[in-house]
Every structure is written in C-alpha cells, then in structure tokens.
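Pasting in a structure now, in structure tokens, and then I'll have a few things to ask.
For this depiction, one protein chain was excluded, whereas all remaining protein chains were kept in their positions.
Letters A and B mark the chains as written, and numbering starts fresh at 1 in each.
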Amino acid sequence: MKLLKQLCQIHAPSGNEKNMTDFLLNYIETHKVQWKVQPVIVNNEDFQDCILLVFGEPRAAVFAHMDSIGFTVRYGKQLVPIGGPATKTGYTLTGADSQGEITCTLKYDEEEGELSYDYHREIDRGTELVFACDFRETDETVQSCYIDNRLGVWAALRLAETLENGIIAFSCWEEHGGGSVAYLAKYIYEHYHVRQALIADITWVTEGVQPGKGVVISMRDSLIPRRSYVQKIINIAKESGVPYQLEVEGAGGSDAKELQKAAYPWDWCFVGAPEDNVHTPDEIVNKKDIDSMVKLYQVLMEKL
Amino acid sequence: MKLLKQLCQIHAPSGNEKNMTDFLLNYIETHKVQWKVQPVIVNNEDFQDCILLVFGEPRAAVFAHMDSIGFTVRYGKQLVPIGGPATKTGYTLTGADSQGEITCTLKYDEEEGELSYDYHREIDRGTELVFACDFRETDETVQSCYIDNRLGVWAALRLAETLENGIIAFSCWEEHGGGSVAYLAKYIYEHYHVRQALIADITWVTEGVQPGKGVVISMRDSLIPRRSYVQKIINIAKESGVPYQLEVEGAGGSDAKELQKAAYPWDWCFVGAPEDNVHTPDEIVNKKDIDSMVKLYQVLMEKL
Partner (left out) sequence: MKLLKQLCQIHAPSGNEKNMTDFLLNYIETHKVQWKVQPVIVNNEDFQDCILLVFGEPRAAVFAHMDSIGFTVRYGKQLVPIGGPATKTGYTLTGADSQGEITCTLKYDEEEGELSYDYHREIDRGTELVFACDFRETDETVQSCYIDNRLGVWAALRLAETLENGIIAFSCWEEHGGGSVAYLAKYIYEHYHVRQALIADITWVTEGVQPGKGVVISMRDSLIPRRSYVQKIINIAKESGVPYQLEVEGAGGSDAKELQKAAYPWDWCFVGAPEDNVHTPDEIVNKKDIDSMVKLYQVLMEKL
C-alpha cells in the first residue's frame, strides 16, 4: 500500500488539486509502459486540473475525485471548512503560507460553533489546511485521513493496469459542491458517446453495510440512479462471484450529482468500499473490501 | 376517466419510470391514427425512459413528468422517501420483490421521525413501494394517488389528439431532484430552436387558488419565470375566455427548475389544475379545472 500512503499524504483540497494532478501525471507516465493498453491522456487548460485516461474503445467511464476536505484560514485565527470535515479539537492540520510550512492544531468551540487554529503566529489569509497524514496498516485494514477518496484514485490506477476499453476520469471539487464533472461528462459523451458511469468513491459503514463484507453497490443516496442501470450492475456483480453489499441511503452524494443534472443522458452507479470514521483523520477500511472493489471494477468495465 | 385511472395505477416512482414509458408508447402507437397530425416519436437509450412527441413545426414544448413519489426499502423494515410523500401511518403501499407482489402498510414514528413498513416478512433491500391506487370519481371530482402528475400526462395525451405544431415531452425524476429535462431541453432547442415551455403539472389549492375556479397559471414559485413570457401567457388566456386563476408562491418547483438552470434561454410557465390533499393517496381535483386545463393548453399551443 505504498502508493496509497503516498496519495493520502498529498495536499490537494477542493479547488487546489494541482499537486495530485502533477503526481498522477508523473505516475502515469512512469507506469503506463507496464499497462496492457496505452491510454490517451487528456490534461490541458480546457480540463483545468482534471485528467482523463481513454483506453481502447470505451463503453463506460469511471469517475474518481482527487480532492480532499480541509479548512481555509479566514481572519485572525478563524477557519472556514472545505467540504464537510469532522471538527474535533486537537486534530493536527498542515499547510504552507508565505512564511513557510505549518503544522498546527484544530480548535472547535461547540457553543459558538466557531472553528479556529492554535499556532504561534497568524497564518496568511486564504491558506488551506488539511489533516496531517498518519498512515496505519495492519493485516486487515488501512487507516488514514483521505482514504476518501485517495483509495478511489488508487483503485482506478490498479484498474488502469489491465483496462482494455474504458475511460478513467480524475475529477476536482467533489467535496465542495462539484465543478468539473459537468464538463468531463460533456466531453466524454460528445467524443465517445459514452453514457455509462461508475463512481469510484468511498461510502459509510452502517447497520446495513459492514466492513469486510465486500465492495458496496449503492442503489441510491440523496439521488436515485436509473433502476435498470443499477440492476444491470447488480446482475454483473452477482454473476462475477465477487463479494458485494447493497446500500440504500436517503442522504449523501458524489460526483454522480453532476451526471444526474447534466444535459446528457448519463446512467450512473456508485461502487466503492465502505469506511468507518468518515471525514476524520482516522478513516479506516477493510482490505477485503479494497480487494473486491478492484476486482468488481475489472469485471464491470469488461461487461458493461 | 378510464385512461386517467389506468395511469394512476401504474408503478413508476422516480428513477424507475419504465412501466409508464411502455404504457405510453403502446397507447400512442394504438391511438395516433386518430390524431390530427402524426408526431415523430423519440425514445431511445439517448433519452433514457423519456418520450418526445414532435408535431409539425413546433414553436413551444409541453413538459409532463411521468414519475411519482414513493418509498425505497432500506435495511430491516426501514423506508426512505422518494420525493416528498405524505407519511401517515396506515397508508397502503404496493410493490414487488424477488418473492412476489407486496401489499403492506406504512408506519411513521413521529417522535423518532422514522419511516417503516408493516409486513409479515422483510422486503428485499432497494424495493420501491408506492401508494395503492383507490380511484374515486364523482360528477364534480376525481380522487386518487398520483393525480400529480398522471393528470398532467393525461392532459398532454388529450392535447396530442388535435395538436398541429408543438412538442410534448414526457420526463423523469421530477419528484426527486430532476435529471432528464436538462437533456430534453438541449435536444429540443438544438434541433427545433424551440425555447418556449409550458409545464403541465398539478399545483395546490390555497387561499388564493380554489377548486373549480379554473386552471392555474403560476406567476412564480420558488423560482421566477421571465415576466414578459408569463404576461404573454396571461394575455392569451384572457382573450381565450377559458377560466383561469393566477398563482403566486414563494416555494415549490417543477420541471421548470431544470429549464431555468439550463445553458439554453428557455422561457417557461407552469399551467395546471390545482389539487387538494397534495402528495397523499387522496389527491383530489375538480373536473372543471381539468376541463379548463385541456382547453387552455389547446389555445396556448396554437397562439404561442
């Protein structure tokens, strides 16, 4: 899991995904010779910090968001959240401003509902802080901040090794309202007539979804995907023998929100491992679920 | 009202409109020979479960959503709402899962805010349940679940009988965040340069809108349509002699949300009968308002 650890350590909050983009472009350049099929790599100013990998003759696309939650420094020692981070006093935050590297501590005043940092000096206005990475691995689990969604990115890179036909899209801003999937979806549909999507992201352990029981296929969250497409995914999973769990939620969302609202007829389904301690520095996921996530993506991209 | 009764009985919650699509395609195929003009029928995978009927040289489009509210089975006996259904303990729900047809009872625990079903066994995860249809007709009224929006669909089919120039769009997901009007609007604008819309849907009886006083022209809801277009609609209605009422609301929405946010300059106006007992199994509408709804649509599609 050395690659996953590297990914979890990269500073790339929503809106400033550049470090992830550079890391991935370099990784892809270095490793693609070992991949079964050489993809077309799309990354230029018309795609902001996103990356598209197009393999062979695609029929489906995988979306994995690169950005993470975090905090922006406001005035004085105030913080404003990026996305929906857990806010427990004592969490270690890192970043950098004009005076150099920063390691400071999160403070949350519950009564006032105020977020701030504890540090020996004021940090530049607008500086982004993210959770400090403490990557922990056992035989059964990996634990770190930003498993959501560096694990989705990692799984997509594993998928890339053997993918023959399909698209992998690395997206931005997922944690904070979206902003890139709309144009990625437009480009993919218009250039390849692909309208089948899989969302490679991380979901929650709940009373209905348990760690170690397999990758999660989500039948719905705050939005409802087209039933016939979800059923097709479930049927493929069933036949494959890969362990999976069905999720049904009334809340939550993903890059699929932008697909659902797009002016293109995308079908989508969320397929990803479940984690506990969501949006904390201690996100934890079972290795069996990582394994079934990669396997199910391999099967789905072949059969869809 | 035999057709309306049939429509109200069809299982087609948001995201699984397929049954409505099939029923409508069959109905259209069977009845179109009696229509004044033969429409082009658009329905393929690039339109998911939507249907477009294009008559002559269109200048305006009518949007009628096919989907209904309902519930999704979560874990154990829990339910998650589809759209915003009324949630009174005792409502009868129907659906089907791997073990067969289901008729069960809704339970709502107000204190905990928890929805569940009462049934002799657990129902498959992800199963959709809808209100059981008890269709009631008197000389003055029709009453049933899903008058919203099977009556809009019914009115659009009545309009189709004599329509010479215009588009009828049967859309999906309206009750649950939308997801099809964006691409329908794109297709219609790009292929026919049409950007005038009428939303054929059902609204509420309020202190300002009474049953039997005529079809409702809504001047605004949570969104505000372009004033000059609404005024044009009102002027046509005034001249027509068809009874109508003006609505002004600060809440609520329709398929028009997607038109307003579209990357195309659509004008839109909500025109539909008012109902009482909104989003319950007992939605009730006055036949006079149904009559004026159909008549006003016939006039508007001629004059716009």
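By our rule, a residue touches a chain if its C-beta (ideal position, glycine included) is under 8 Å from a C-beta of that chain, and two chains touch if they have at least 3 such contacts.
Predicted model, so just to flag it, every value in this text is computed and none were measured.
Remark: the omitted chain is touched by one listed residue; of A:R158, A:H176, A:R195 or A:K295 this is A:H176.
In the complete complex, the hidden chain is touched by one of A:V73, A:I168 or A:V285, namely A:V73. Residues 195, 206-208, 219-220, 222-228, 230, 246, 248-250, 260-265, 267 are the ones on chain B that touch the missing chain. In the full complex, chain A touches the hidden chain at residues 14-16, 18, 45-49, 72-76, 80-82, 125-126, 128, 173, 176-180, 182-183, 185-186, 258, 261-263.
Throughout what follows, only the chains that are shown with their structure count from here on.
Per-chain CA centroids place chain A at a distance of 36 Å from chain B.
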